[in-house]
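One protein chain is absent from this view; the other protein chains keep their places.
Just so it is clear, A and B label the chains in written order, and each chain counts residues from 1 on its own.
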Amino acid sequence: MKTESEKYNKVLNILRNSRPPLDSTEDIEREVINKIARAHQKRLNLSEIIDFLFGWVYIGWVRRSLITACVILVLVFVYQQGVILKRIDVISRQTVVTDKGIVTTPTDEIEKLLLGYKNLGRRFPSKTITISEKEMKDLLESVKELQIKYKDLENLIEGDPDLKKLIEQKLIENNRTKINL
Amino acid sequence: MKRNSIKIVVSMILILIASCDEPKTVVTNYVYPDGSVLRKIEIRNPKNNFKISALQIPFDSTWSVKDSLEISVKGDTTWIKRAEKHFKNVDEINLAYRSDSGANKSYSRNAGFRKRFKWFNSEYRFSERIEKISAFGYPVKDFLNNEELLYFYSPGSLKQEKENGPDSLKYKALSDSVKNKTDKWTIKNFISEWTGEFSKLTEGKASNDISRESLKAREAEFEQIIAENDKKFDSLWANGVILKKFIGETNALRYKAEADSAMKSAESIILNDFKDYSLRIAMPGKLIGTNGFIDSSKVLLWPVKSDYFLTEPYEMWAESKIPNRWAWLVSGLFLVFVLTGVIMRVIKRG
Partner (left out) sequence: MIDIKLIEECRDGNFNNFRKLVELTSPFAYSVSFRMLGDEDQAKDIVQETMVTIWQKLGKIKSAEVYMTWIYRIVVNKCYDQMRKRKRNPEFVADEQTWALISNRISEVPSAALENKETSKIIALLTESLSPKQKAVFILSSLEEMSNDEISEITGISKSGVKSNLHYARKNISEKVEKYL
């Protein structure tokens, strides 16, 4: 044990006494001063840049003009966005349609011509049209259906004298020249 | 009486069939920020017979065209033609309108595009306008209130939806009201058109009692005469009876030709042959205004019917905006810059 710690202590002593010498501090001093000067220069440069960019702050009229410009910009932005948001709000409440069947219906065409016929006693201009067999079938079916409905309506009215009287009276009162019963 | 009623019914059905000859057309304009427009037309026809003369908005070989068909559950076949073309600007669309060879070629239609740079946003406006056809008519808004006007301009599908919806009674009553008032409006327009045309034709020749102003003042009287004689109007007009009642025998005899000419002109305007279609517009960016109807995908819809431009021009317009992100960035940086300077000054002073 003693031998062990003796060896250890010896090594430590040698190492302890072998303090690494610093041959010259001048180089270190010079380098340190240079580094400090460079860092100082960097700070100066930065400060110069900041002064360059923000020097206007110390010129009264420039500062006031830029601040005014900022205020105007903000106001314009707020106004524009306000107007747009209001318009979008109005839009969002506008009527929404579903996508199916967006075309106009042919009854609009009929309405127009019927109006002319009804109110101006116009005859329809004669025209030749070509229709398919299917359309002819549909046409005849519709006529048949209408005939049956018309007959039913007629019977209904004929069967009720009070109703008949009422309808006739209404027609006379309104001086209507609709399809007469 | 029965034969009359059947005659009317048959005539109505014939009209229905005749109008079934007309294709159902939807025109969609996809508008881009540079003002170019991709125009798509979809035409549905119960017959495989797409006559150019019958098309509301015709197309030619410069369009890209595709055909297809659909067969419904009932077995009805619908032939579909889809055409599309990219227009560099609205001038090209307007040129196409001017050289229109279709059913609506005589109607003056015009497209417009405008871009406005507003620093934070760019605003776009696209419109299609049809000029009015009646020179002497009355605006429909003089006859309908706001709710009725909205209903009047609504697409057919929306009307059907409302009339079959929970408030069906209300909308059916509204529909009847609009119908009655627009009937009156049409008659008034007809009369106004005739008196306007007639006074134009007799200008300088006739006496003051058939001047425009005096005839206009007596339109209600003419309306009354028509109402009293509507069943035999055609024959009474042909005999000059109605005209005599209105402008006196002397004038009626002297200006029969002008009166007939004015009548033909009024008929052609009021009972015009415009073929209806639907117009849709899809705008770039976010929608901010329109006078159309918006569907679920933010595409706008207008029915295009002759009633809408009978007495006033019909303009279908939409506006949208796209934010100018670079302007936002520049403004933000500017604000930060000024704020930084001010804060630095405050700190240094402090």
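To be clear about the criterion, contacts are C-beta pairs under 8 Å (C-beta built on N, C-alpha and C of every residue); 3 or more make two chains touch, one makes a residue touch a chain.
In this text the structure is predicted, and so the values were computed from the model without any measurement.
*Asks:* Indicate each shown chain that the hidden chain touches within the full complex.
*Replies:* When the entire complex is considered, the left-out chain reaches A.
*Asks:* Check the options A:Ile28, A:Leu53, A:Leu85 or A:Leu153 and report the residue that touches the missing chain.
*Replies:* Hidden-chain contact among the options goes to A:Ile28.
*Asks:* If the missing chain were put back, which residues of chain A would it touch?
*Replies:* 4-5, 7-8, 10-22, 25, 27-29, 31-33, 35-36, 39
Basically, only the chains that are shown with their structure count from here on.
*Asks:* Could you grab the centroid distance between chain A and chain B? Build each centroid from C-alpha atoms only and quote it in angstrom.
*Replies:* The computed centroid separation for chain A versus chain B comes out at 27 Å.
*Asks:* In their shared complex, at which residues does chain A touch chain B?
*Replies:* By the definition above, chain A touches chain B via 50, 53-54, 56-58, 63, 66-67, 69-70, 73-74, 76-77, 80-81, 84, 87-88, 90-91, 94-106, 108-124, 127, 129, 131-132, 135, 139, 142-143, 146-147, 150, 177, 179-181.
*Asks:* Could you list, by residue number, the parts of chain B that touch chain A in their complex?
*Replies:* 1-2, 4-6, 8-22, 24-26, 44, 47, 118-121, 150, 154-158, 160-161, 179, 183, 186-187, 190, 226, 229-235, 267, 270-271, 276-278, 280, 286-290, 293-297, 301, 303-307, 321, 331, 334-335, 337-342, 344-345
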